[in-house]
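Structure first, commentary second.
All protein chains but one are shown in place.
Here the chain labels run A, B and C in written order, and each chain numbers its own residues starting at 1.
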Amino acid sequence: MDFKKLIEKAKQIEGFKCRVCPQCNGKACRGEVPGPGGKDSGAAFVRNCEKLSEIKVNLDTIYSPVSVDTSIELFGARLRYPILAAPIGGLIPNYGDKHGIDDYHYSKAIIEGCKRAGTIGFTGDGAKDQFFTDPLRVIEENEGWGIPTIKPWKQEEVMQRIALAEKAGVPAVAMDIDAAGLILLAMAGKPVSPKSVEEIKEIIDSTSLPFILKGVMTARGAEKALEAGAYGIVVSNHGGRVLDHTPATVEVLPEIVKAVGGKIKIFIDGGVRTGLDVLKVLALGADAVLIGRPYVVAAFGGAAEGVELYTNRIGVELEEAMIMTGCGSLQEISREVIY
Amino acid sequence: MDFKKLIEKAKQIEGFKCRVCPQCNGKACRGEVPGPGGKDSGAAFVRNCEKLSEIKVNLDTIYSPVSVDTSIELFGARLRYPILAAPIGGLIPNYGDKHGIDDYHYSKAIIEGCKRAGTIGFTGDGAKDQFFTDPLRVIEENEGWGIPTIKPWKQEEVMQRIALAEKAGVPAVAMDIDAAGLILLAMAGKPVSPKSVEEIKEIIDSTSLPFILKGVMTARGAEKALEAGAYGIVVSNHGGRVLDHTPATVEVLPEIVKAVGGKIKIFIDGGVRTGLDVLKVLALGADAVLIGRPYVVAAFGGAAEGVELYTNRIGVELEEAMIMTGCGSLQEISREVIY
Amino acid sequence: MDFKKLIEKAKQIEGFKCRVCPQCNGKACRGEVPGPGGKDSGAAFVRNCEKLSEIKVNLDTIYSPVSVDTSIELFGARLRYPILAAPIGGLIPNYGDKHGIDDYHYSKAIIEGCKRAGTIGFTGDGAKDQFFTDPLRVIEENEGWGIPTIKPWKQEEVMQRIALAEKAGVPAVAMDIDAAGLILLAMAGKPVSPKSVEEIKEIIDSTSLPFILKGVMTARGAEKALEAGAYGIVVSNHGGRVLDHTPATVEVLPEIVKAVGGKIKIFIDGGVRTGLDVLKVLALGADAVLIGRPYVVAAFGGAAEGVELYTNRIGVELEEAMIMTGCGSLQEISREVIY
Partner (left out) sequence: MDFKKLIEKAKQIEGFKCRVCPQCNGKACRGEVPGPGGKDSGAAFVRNCEKLSEIKVNLDTIYSPVSVDTSIELFGARLRYPILAAPIGGLIPNYGDKHGIDDYHYSKAIIEGCKRAGTIGFTGDGAKDQFFTDPLRVIEENEGWGIPTIKPWKQEEVMQRIALAEKAGVPAVAMDIDAAGLILLAMAGKPVSPKSVEEIKEIIDSTSLPFILKGVMTARGAEKALEAGAYGIVVSNHGGRVLDHTPATVEVLPEIVKAVGGKIKIFIDGGVRTGLDVLKVLALGADAVLIGRPYVVAAFGGAAEGVELYTNRIGVELEEAMIMTGCGSLQEISREVIY
């Protein structure tokens, strides 16, 4: 399997709501929630991509060549690339009900494919318990090599899920705090809500696992995550799916880096599509990236093998971008590579 | 009835000049005056929408959750949302002569629907007396729960209409001073003209009703309205229908707030289409919004029920946007929610 | 005849190279030289229109109404509007060889139509003598009421043509100095070239007529025109037809006004299409405008009557724009009407 075939296969899946666009930029699927799109006008998703695209990098190949190291240490483990699969749940409501790939099978592709490629994937959560437990089962089947993401349920329920995650042997656990406004969940009898620093602290204190808070879009929010004791944050607007017209994640990244950089791991997602995009956000101070929608295409087009293939593709692109900008390691990717 | 059906129904109305676009942004109907569009190039209408869309908001759900209160006190009454229906007249010339919905029936849908939703609607005025009196009759039939808008006719005529409005029991009365250049009215024997502060003062002094001056686009204009004793102003460029190439209303809002904020109620219209848009303009200092064209779609697609449905839809969106930005009440929607 | 019929008629002219676009903005005819377009990429023509369009104006109708005076004094005469028809020549090569409207007939429509509307038109010049003398004959037939424009030929030739113009009784004479690079004229045995301040001074000294230098795009150029003794300049990039990628005329207007405003009359052309456009450039310091291409449509669609109709249309639009921005006379149109 090569990438071209993966794409072709993904395109041929009957009832696949994703259009597998040449560039996944949020334009074709504007407003398709449920579906693969951004909320309402889709502006937040589109802006994520556009603002990344507007960043220009300094080409310079006059230097003494070195071998390039793309690896990173996270949660005490070394990953081959700073590239992680973002949590995605609700494959049936969001991507169609005819393709036969439910959350379990999707997670299987993600968790196994990322593991094979030397990185790690996040799994999701949802209105029904199985949206959390099925993916967790996949993680368990892979020696715990995955990061479950928990919605901001009531405290007790969050802590119960963390206990399940601990049992599965995961290296870290995450919460997408920006799901706090999902009224659909409340309507399904499972209310979510914002959480105070104290509540988050209580959750973090309840486990020895590194805790990642996903959905931070302001310096103040990052400081609160730090205060609560989080291992890391994901600078994320939930792919533009929870609020229209947020800034792009890459726009708010620098002020967040300024506020908490070095004190907490900074992940980012939102429009990262190429190895060059990874280089850009690392240059702006992120430690690693999460990629979402393109992994759906990779998983649908090639299951675990597709996920592995896609991860390596982005990784090799990162390596090339590092050569063209004179960076031998992730640490050397500094602001100076940005024009 | 749900919103999707409302839209479908509006689309099927024979001879309806509005195209019921997925996003009502002034592009499809550029220059259609008479008609639903903006004047000449349609730039003022389009810019209203674009400038609102360019404003980005700070997502932050790390806070202690509270219940959200979207209500506001105006004219001594409490409205459920800070969302009012803008005055629209001339339904036949502007929206087609086959649909059978004249100014009376349109006003009926607006006045009743807004009332049911816990807010209030404005009614319009025009070259023929009945364009004012028919809608006023609807207000009367609804215990006076509506705000009549009077064109800048000669002083005497304005005061006569205010007297009629008083008799109808309305809580406030408005004048769209920006209709002063409508040469078509002069040609129909009913000249309008600009009015000096003294003239406006004379009108305001003639009634005990709160008086709202609609069509203010500069800080200086707002100060003149304040000087004249107005209860409030509507920052408005008349939906781009009286002068091409004005700035967007949301562009001039901050300087107007700086000039008269707190001393006079500041309403705004122009491209407000979602609850998030309401949040944005309130964050910039507006007290409440008027929405125009989308109410035509709501009224045509569902009469009073459609108007109620649409109002509640925008209201719930506002509530969601408040949750995602950490605002418990309208007073808490400050500049800090703007990126 | 009304304007709509005029447009319809212009559209039906067989072999008319102008597409009679709803907005004449240089996009459809990019690069069509000869033809109606801008040179090469057409960027200069397009930019003229876009930069005008980007200027926003302050709507304010709270003032004591006055009657509006749009008249202006130029060359010792009073024009009803500050709106003049720009010189256009080569109607056959530029607008097609089947429509049967040559430079004589075109000039006839322009000169007579502008005269009827209370303003004045410029006429053109070209490789063949008759391109100058035919239009001059029309001026003569209209009591000298037109402004002939002479290309930057050799000194002697320029002065001969001025002598002819004097004999025709014109109120002023012009030179489009920006035609200096037209290699096609050199190939036709009639070389043009740049002219020094001294050469222009020599020309101006040879006549008692007010002399207008057309094609000034810099403050330095305006100062040289002033030094040479010109009555006025036309801020113009020749409709984008002599050099691609100049700034828009309205972009350079303010620095030119700053340099020579009040000391010399400042005309401007380039994308002026509406009365609101006229208001904008007057607010930025221009004394009057020239309009080019739309007059071709007016003349083709309605001859002298069409030219009169179009001129009055723009004039009335100017009047409306003055009402909406609180200007009682051209002198009152100041920077304050610009947002």
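A few points about this structure:
In this text, a contact is a pair of C-beta atoms (placed from the backbone, for glycine too) under 8 Å apart; a residue touches a chain by one contact, two chains touch by 3 or more.
Source: prediction; values computed, not measured.
Looking at the complete complex, one finds that the omitted chain is in touch with A, C. Between the chain not shown and the residues C:Lys5, C:Lys98, C:Lys167 or C:Arg220, the one that touches is C:Arg220.
Looking at C:Ile7, C:Ala43 or C:Ile150, the residue that reaches the missing chain in the full complex is C:Ala43. Counting over the whole complex, chain A has residues 22-23, 53, 55-65, 274, 276, 280, 316, 320-321, 323-326, 339 touching the chain that is not drawn. Against the chain not shown here, chain C presents residues 31, 40-41, 43, 47, 152, 177-178, 180-181, 183, 193-200, 213, 215-218, 220-221, 224-225, 228, 237, 242-247, 251-252.
The definition used in the following text is that only the chains that are shown with their structure count from here on.
Listing every chain that touches chain B and chain C alike gives an empty result. Distance from each chain's C-alpha mean to the overall C-alpha mean is smallest for B. At the interface between chain A and chain B, two copies of one sequence, fewer than half of the residue numbers in use appear on both sides, so the contact is built from largely different positions. Counting partner chains per residue, chain B has no residue touching two or more of them.
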